[in-house]
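Since the structure comes first, as structure tokens, the remarks are kept for the end.
Yeah, one chain of the complex is gone here, protein chain that is, but the others are all in their spots.
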Amino acid sequence: MTAQQTMRFMSDNTASACPEMLEALAAANHGLEVAYGDDPWTQRLDAALGAFFGAPVRAFALATGTAANALALATLTPPYGAIFAHHEAHIACDECGAPAFYSGGAQLMLLEGAHAKLSAETLAAALDGHPVSVHTVQPAAVSVSQATELGTAYRPQELTELCKVAHAHGLKVHMDGARFANALTFLDCHPADVTWRAGVDVLSFGATKNGAFAAEAVVFFDTNLVRDFELRRKRAGHLLSKSRFVSAQLLAYLENDLWRRNATRANGFAQRIGAAAGARLIAPVEANEVFVRLGAEGKRTLRTAGFEFYDWGAERSGLARLVTAWNQETTHVEALCSALEALPKL
Amino acid sequence: MTAQQTMRFMSDNTASACPEMLEALAAANHGLEVAYGDDPWTQRLDAALGAFFGAPVRAFALATGTAANALALATLTPPYGAIFAHHEAHIACDECGAPAFYSGGAQLMLLEGAHAKLSAETLAAALDGHPVSVHTVQPAAVSVSQATELGTAYRPQELTELCKVAHAHGLKVHMDGARFANALTFLDCHPADVTWRAGVDVLSFGATKNGAFAAEAVVFFDTNLVRDFELRRKRAGHLLSKSRFVSAQLLAYLENDLWRRNATRANGFAQRIGAAAGARLIAPVEANEVFVRLGAEGKRTLRTAGFEFYDWGAERSGLARLVTAWNQETTHVEALCSALEALPKL
Amino acid sequence: MTAQQTMRFMSDNTASACPEMLEALAAANHGLEVAYGDDPWTQRLDAALGAFFGAPVRAFALATGTAANALALATLTPPYGAIFAHHEAHIACDECGAPAFYSGGAQLMLLEGAHAKLSAETLAAALDGHPVSVHTVQPAAVSVSQATELGTAYRPQELTELCKVAHAHGLKVHMDGARFANALTFLDCHPADVTWRAGVDVLSFGATKNGAFAAEAVVFFDTNLVRDFELRRKRAGHLLSKSRFVSAQLLAYLENDLWRRNATRANGFAQRIGAAAGARLIAPVEANEVFVRLGAEGKRTLRTAGFEFYDWGAERSGLARLVTAWNQETTHVEALCSALEALPKL
Partner (left out) sequence: MTAQQTMRFMSDNTASACPEMLEALAAANHGLEVAYGDDPWTQRLDAALGAFFGAPVRAFALATGTAANALALATLTPPYGAIFAHHEAHIACDECGAPAFYSGGAQLMLLEGAHAKLSAETLAAALDGHPVSVHTVQPAAVSVSQATELGTAYRPQELTELCKVAHAHGLKVHMDGARFANALTFLDCHPADVTWRAGVDVLSFGATKNGAFAAEAVVFFDTNLVRDFELRRKRAGHLLSKSRFVSAQLLAYLENDLWRRNATRANGFAQRIGAAAGARLIAPVEANEVFVRLGAEGKRTLRTAGFEFYDWGAERSGLARLVTAWNQETTHVEALCSALEALPKL
């Protein structure tokens, strides 16, 4: 057994940064610039993201997606608020309770939905069933993930309907876009179509998983809550003194469609793996993640062959998550495809 | 229409206090006593509740059940902890997020279970499916209600099995005993059998719903967390300066089996109503609450006749909750029974 | 040594409730009333307190002063807010950090001031010296105590000037009125003169220390924040189910000037003790507290004679606080006066 046999499909955050990102850092790395976001790079963020989304926005650079999600949600909900989300959402399962910490105790109201999506009907039913009184947490926000935790992408129409229900009940809409570029590349629509035009109020716009060192932006389409956000960010230690280096990554990400080139690569790998997985797929492959039914035996076979990946759900479920990154080696992808095809038919 | 036609079955907290409670207040109401719990009444609480439960305890007087539950849970869970409970639990649905506020953001993990009970199997499955990592909230406590939100009572064996699972996973067990006396009266067992002997670590011991003005106790069978509790209570404004008046109510409640006399009355009313409801019952009547399927028409009929009660769940469900208190008028109970019997057969 | 030799001057919260309070409870103690504040007693609170203050108000019954203060402040300040107060304020020294807990972490900015009062000049200087940026907590509220921690009373003009500075800087004004009746009785002015007419936005209106069992009200002169307050109160477990019993105390307190009769008694005792203390006084006696320089020897003498009281500040300071309650025994007051007069001249 040799070292090159370790082939990692654990997560796109295992990837290194793409060369353009390193160049962006190097280019920004000179002289003395005003700190805490008053530098020329950060000052360009609103315009750059506004141009990308085709709407006026206020955008804030951050180093992590958990911070982006939790800070965004904390601006949308009071401490006694309720946040509706899919029960598999990252904010519910993988952030150690960050939304409750940041909001001062808001309660997650977790809902079901096929392919890890919330439907307008499900949200409407949940809101109708939520008592209106001083005794209950107060519905304040809904959070959706684009792409979802199962690697699927909301269509513009789905989001529009969901946001309509949310707004009709006085809720704000947050989107966790840790893999926004992957979803957008798959959908091949304008960024506006799955954000503000559909009704999204605030977006966690992720770049880290798609080629950055550490760069996320919280993008407000509803800009009224920005002052509150800025104070919460500072108070949480998420206002970087040398903000220019995060902002420079975000600017590089938007320029020359870097986001799309990286996502196209990662998505393409996932499509190939998905085709090889065939009947084992438990969800359509729409971004850069492949969810497959392997069974204990199938998992063992792949792991013995050097493939690293996470179980999906409880270990005994026999499900696995395979994630592709922009810098996945093609030979590893091909090896994985072959290995999947070599498994016994289901 | 005359005034006596309003017949209230909304909740046992609509009741006045029983005469013995007023006498207890009057008896304690003289002279200058050291404040904040260093008075003779409060000093007797540990011994009185210890004798009641047949075990050494530390007990703390409070004015509300929500405070008792949330303060108890905050001593059992870190801010990044998870609290497992039934999805219909009072702490999940009726306390405006108090556990998250008091604990600094602990997350509720809501489970299913027949008759509003958590089973050992359900808890075990939930814990087995909860990933162990820094990314998830950390399982810290389970909270059960005795009687439950559907007016049912856990049997000693059920609790013993549930607590065994909890302790095996390092969780502490909290019991919301807002209607503890009603459950205990129904079960006719020793208080120890459904608390410390079964594995309960901390109990919210309610008296308000069963004849007090405003008196609850948090009873620690595991006394190690008491210092933390005392500071949290003060910090929350729940340490009453004139504590003697709450303690005097609790002492009166325990003396001469006042708790049992009041609960026997309330439970008896519920049994009569339950018998009249017959096939309309959606849960066995084991305490002082009756849950019935009335339908829109049945509800209208009863309300027109002057009966006040809450819908159970969404209004369109057609379900209703009927609660009896120690001071329910017998004629009202009889009228309700007749009205239920007069409804068309289901 | 005999029992009557213990003569308590520790605090007015060692007192029992006055007979009118017990009568009020008894009078409210019948039948089934809607819980959580929708009862006739609680429904009258706004009108009764509005009549007392001569202005429209929204008022909320609570069981403790710490809860009243912390909940009121939490409605006035964001988590990243700053609350300006005297460094001896109850909220800073005696509430175990309740304002930070309730507000989600607001920072106290503690100022100096003679006789435990904040002056307009001191507040203005503090606000002028507070940097305006995202890096600092944001000035949100000022809290004053009436009577103060040294038993002195703000004059209407002092409050008017202080509130003017606060409002000019965008701060709201909270008043901790745990001994409001004592201050008002001394000042002999209209309640409006030291509250809304002077610029106070929210008042913690205490009755517990002046004859109630446990009854405080948060009185909003600026009624915009009421919805937020109600949710915070419920979430904190301070919405009593049988609210009528707290409200009934507050109504009794306002009717027939009960507040003034009790305060007049307590203040009168303090005046007599103050006169006996003479040169030992460290602050003018304006309410029901007397602060005296006794020295270690003087304290020992008094305590040996059976008088109970608290040290004021560090034990070695030689200072003591003597508090009188409505039900102080006249013979004890006379004995204390004699004992003070018998101490060696300073």
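Going in written order, the chains are labelled A, B and C, and every chain counts its residues from 1.
Just so we're on the same page, contacts are C-beta pairs under 8 Å (C-beta built on N, C-alpha and C of every residue); 3 or more make two chains touch, one makes a residue touch a chain.
All values derive from a computational prediction rather than experimental measurement.
A.B. asks: Using the definition of touch stated at the top, determine which of A:119, A:223, A:264 or A:327 touches the missing chain.
C.D. replies: A:327
A.B. asks: For the chain not shown, which residue from C:97, C:156 or C:284 touches it across the whole complex?
C.D. replies: In the complete complex, the chain left out is touched by residue C:97.
A.B. asks: Thinking of the whole complex, not just what is shown, which of B:158, B:230, B:311 or B:334 touches the missing chain?
C.D. replies: Considering all chains, including the one not shown, the answer is B:230.
A.B. asks: Of C:108, C:178, C:319 or C:333, which one is in contact with the hidden chain?
C.D. replies: Considering the complete complex, C:108 is the one touching the chain left out.
A.B. asks: Can you work out which residue in A:60, A:80 or A:101 touches the chain that's missing from view?
C.D. replies: The single option touching the absent chain is A:101.
A.B. asks: Spell out, residue by residue, where the missing chain touches chain A.
C.D. replies: Given the touch definition above, chain A has residues 8, 10-11, 13-17, 22, 25-26, 28-36, 62-71, 95-98, 101, 208-209, 213-214, 231, 234-242, 245-246, 325, 327-328 touching the missing chain.
A.B. asks: Taking the full complex into account, what residues of chain C touch the chain not shown?
C.D. replies: Residues touching the hidden chain, for chain C, are 79-80, 82, 93-97, 100-101, 104-108, 110, 128-129, 131, 134-137, 313-314.
A.B. asks: Name every residue on chain B in touch with the hidden partner chain.
C.D. replies: 36, 78-80, 104-105, 134-135, 138, 228, 230-232, 234-235, 239
The working rule: only the chains that are shown with their structure count from here on.
A.B. asks: If you walk from chain to touching chain, how few steps can bring you from chain B to chain C?
C.D. replies: Each step joins two touching chains, and the minimum needed here is 1.
A.B. asks: Quick one: report the Å distance separating chain B from chain C, using the average Cα coordinate of each chain.
C.D. replies: 34
A.B. asks: Distance between chain A and chain C based on Cα centroids, please, to the nearest Å.
C.D. replies: Centre separation, chain A to chain C: 51 Å.
A.B. asks: Counting in whole Å, what is the centre-to-centre distance of chain A and chain B, each centre being its mean C-alpha position?
C.D. replies: Spacing between the chain centres: roughly 41 Å.
A.B. asks: Give the residues of chain A touching no fewer than two other chains, as numbers and ranges.
C.D. replies: In chain A, residues 79-80, 104-105, 134-135 touch at least two other chains, as defined above.
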